[in-house]
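Shown below is the structure under consideration.
With one protein chain withheld, the remaining protein chains of the complex are depicted in position.
Let's look at subunit A:
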């Protein structure tokens, strides 16, 4: 599976492979310490965040519950 940043694809693949084996070999066996893939995650993260910025994707917006809150953008004109 690709990353939104083409430059991040290799980093993502490396991290995903690490995560998948951590998930089945550690997490599902009750060992929840996630430091195993942390170094790979950090490098991949830096790359993705940069790519998101370049493509104007604002992930922070989603964390707010948009609809039915004051953050909701009201439709213009009569609805």
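As a convention for this text, a contact is a pair of C-beta atoms (placed from the backbone, for glycine too) under 8 Å apart; a residue touches a chain by one contact, two chains touch by 3 or more; residues count from 1.
Throughout what follows, contacts and distances are computed from a predicted model.
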Not counting the visible chains, the remaining one has a UniProt entry; which protein name from "Casein kinase II subunit beta", "SWR1-complex protein 4", "DNA sliding clamp PCNA" or "PRELI/MSF1 domain-containing protein" does it give? "PRELI/MSF1 domain-containing protein"
Subunit A residues touching the chain left out here are 1-4, 8, 12, 15, 19-20, 23-24, 27-28, 30, 32-34, 41, 44-45, 48-49, 52, 57-59, 61-63, 66-67, 73-76, 79
